[in-house]
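Note that this complex is displayed minus one protein chain, with the remaining chains in position.
Which chain is which? They are A and B, in the order written, and residues in each are numbered from 1.
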Amino acid sequence: MSGVTMRPHRRSGSHHVRPRRNLVLTIVMALFVVYSLVPLIWLVINSTKTQADLFTTFGLGFGKHFVLFSNIAQTFTYKDGIFLHWLLNTLLYVVVGAGGATLLATLGGYGLAKYAFPGRRAVFGVVIGAIAVPGTALAVPTFLMFSKLGLTNTPWAVILPSLISPFGLYLIWTYAIDAVPIELLEAARVDGASELRTFFTISLRLLTPGIVTVLLFAIVATWNNYFLPLIMLSDPTWYPLTVGLSQWSAQATGVAAQPIYNLVITGSLITIIPIVVAFLFLQRYWQSGLAAGSVKA
Amino acid sequence: MNHSTRWTALRRVASVAVAGAVVAAALVGCSSSGNSGSSGAGAGGGKPADVEAALKKGGEITYWTWTPAAKAQVAAFEKVYPKVKVNLVNAGTNTTEYTKLQNAVKAGKGAPDVAQVEYYAVPQFALGDSLVDLSQFGFDSLKSDYSSGPWSNVNVQGKVMGLPQDSGPMALFYNKTEFDKYGIAVPKTWDEYIAAAKKLHAANPNAYITSDSGDPGFITSMIWQAGGQPFKVDGTKVSINLQDDGTKKFTAMWNQLVEGKLLSQVPGWSDDWYKALGNGDVATLITGAWMPGVLESSVPQGSGQWAVAPIPTYDGTPVNAENGGSAEVVMKQSKNQALAAGFLKWLNDSEQSVNIFIGSGGGFPSTTKDQNSDNFLNQAPAYFGGQKINQVLVDGAKPVVEGWQYLPFEVYANSIFGDTVGQAYTKSSSLDPGLVAWQKALVDYGNQQGFKVTVG
Partner (left out) sequence: MSQVTAPPVRRRRSALQRRVSLAGIGFVTPFMIGLALLIIAPIVYAIYLSLFRTQLIGGTAFVGFGNYATLLQDAKFWASFLRVLLFLVVQVPIMLVLSLIAALALDSARLHGVGFFRIAIFLPYAVPGVVAALLWGFIYGNQFGLTAWVNSAFGWHLAPLAPSWILGSIGNIVTWEFMGYNMLIFYSALRVIGTELYEAAEIDGAGAWRIIFNIKMPALRGSIVIAVIFSIIGSFQLFNEPNLLQSLAPNSITSYFTPNMYAYNLSFAGQQFNYSATVAIVMGIITGVISYIVQVRGTRAENR
């Protein structure tokens, strides 16, 4: 760690190594890309097929009918539009859960990085320890606790546990150490600004890339959350997309089975689009945020 | 439905805080009359007259089911009884729902008033004391309305624990086109069935007589048909023998297919399986009478190819078992058990509701009147080439062996089936060691859970 400068250098590449482009390397990377994208391409292609075509036509080729739009329409109207419910629930869980998690982690990480107070080392130790606690190992006891409190089958059961992200706090902590110079805080103190005001007017702006990174990871975590809502919720009107899709998939089983593979596939595609878009648009922020988190260990 | 369940959920959050107050209020208010319709939880003191009274008075109940017909049934019910509001919730298909139901029972709240439970899972919930004995409402008198298999399945230890929704007397569904192509006759006995399996697979290496990669529901039904009774339950006394005569009769026959690699290993209900049903790679299914609806709606490529025959037997004498099918039950947690019972009676015993159910293609009726109606018997779906399939299926409901029992922890038992018996399938080896391993795991589990489990 020692001696590493934290300012991300925008190297052009031409300064220190020969700028020769390497074809072999490009081919190797192209293989990586094929591996990464083929399943996604499969998803896109197959969301344009009818269920009959899914069974009868080649996986990476188009079907006899191009029904992407009717699949999308069906996905949103099947069973009185339950899918839209799930989408909105997921948004609720993401906004409140990931937003809250980011807020708490930002405050905590900033406090740990910039303030000396008794017990700070202990707090830090607990947080680091909590990172290593396997989240799903907590699921069953959390479920039992929540069911005693009557919180199961309510949105709180999904939101509350997602509010605490020890890794998020840790990321902010590492980021805040260098991003917010202590002199700036002292100057603000001399000017008589309150600590909270300083945080909102000065520090928050400096922390933005770190916060965006934590927010994105929190969004991914809540958007992908499956285990917890699976055991906490019994009413499908509270399901997030992940649990809903697995229910649609499981509906192909048993007496009165109703396989809707075309809707499962189209629904999956719709599920990943918002998050992919979020990543693409916020690329610039999270990359520099990651840079800070990645070098500290 | 959405609106009101949301409210229920929100209220539940607040309910912790007011729980104390409710208890207090209940203590004070229990003497107040005019509270008709809500027979006290767990009291068991309901009367047949309470049901009609509760339906007239109205109220709100929640119904968990994954039956496709449910929406139309509930709508029709609310028309007949406008004062009753039914919140319809699809809490998941089979085991997903049982997990949630079990969780609600454990939590002491959150269970619906009425729930769909497959027959094999009824004893588990009955034993957990989470179901209402419906004989207090006079439902024992409905026995004659149902065929014997499903009725015995809702009878646990002499109590009426639910009303049958549908039933699944087994039959042989076969791909006639495929059979004709290879000159295979419809097998009447299991020996003929095995011969057909060999002939088909030899003629077309991609085709198999059927798919079976290990399904506890299928195996227990097949043991049942062979006259086995591996599970005997008397209160908390359970005896398990997965090597009794009936079981061995079945495995001696079925092992020939397993060991001969004559079974498709495509897992049932997977996308691959649906495809294989459509293209002839899986040529027969031995399954419950509810299968036609699934074939018609989900295997359109098989239209005009499939046909139905009686299930093969060991010696030519007709004998059958049930496979699949559900009951609806009233949960003890219900605040209005009489109303729930009233809804249930209409749902599974009224002609109007059963007709909606049959029309949805979601299952095979359990009520003898509907099974034997001319309309039902004379249906000749084009999917089955105009065959009057219901005549075959209804005949199959008659020779069902009586006295079959499921374990009081059958849901758990099924969950570990793949760990034990399933392993035999992957090795194409005899099922018997797997059944013995399953038995051992079940005996251990039962004893750990406080049952008195014996072998034999």
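Here is the rule we go by: a contact is a pair of C-beta atoms (placed from the backbone, for glycine too) under 8 Å apart; a residue touches a chain by one contact, two chains touch by 3 or more.
Everything numeric in this text was worked out from a predicted model, so none of it was measured.
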Given A:Ala105, A:Leu233 or A:Ala257, the residue that touches the chain left out of view is A:Ala105
Where A:Leu68, A:Leu91, A:Ile202 or A:Leu290 are the choices, the one touching the absent chain is A:Leu290
The one residue from B:Tyr182, B:Tyr314 or B:Tyr412 touching the chain left out of view is B:Tyr412
Missing-chain contacts on chain B, rising order, are 95, 99, 102-103, 106, 127-128, 213-214, 236, 266-267, 269-273, 275-276, 281, 409, 411-412, 415-416, 418-419, 422-423, 425-426, 445, 448-451
Absent-chain interface residues of chain A come out as 1, 4-9, 11, 13-17, 19-22, 25-26, 28-29, 32-33, 35-37, 39-40, 42-43, 46, 54-55, 58-60, 104-105, 107-108, 110-118, 120-121, 123-124, 126-127, 129-138, 140-145, 160-161, 163-164, 166, 169, 177, 182, 186, 189, 195-196, 199, 220, 223-224, 226-227, 231, 241-243, 245-246, 249-250, 253, 261, 264-265, 268, 271-272, 275-276, 278-280, 283, 287-288, 290-291, 293-297
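Just so it is clear, only the chains that are shown with their structure count from here on.
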Taking each chain's centre as the mean of its CA atoms, chain A sits from chain B at a distance in Å of 40
In the complex, the residues of chain B that touch chain A are 1-2, 5-6, 9-10, 12-13, 15-16, 19, 64, 66-68, 89-94, 96, 99-100, 103-104, 106-107, 109-110, 118, 166, 168, 269-271, 274-275, 278-279, 288, 290, 293-294, 297-298, 300-301, 324-326, 360-363
Counting only contacts in the complex, chain A reaches chain B at residues 51-52, 54-56, 79, 85, 143, 147-156, 231, 234-238, 247, 250-259, 261
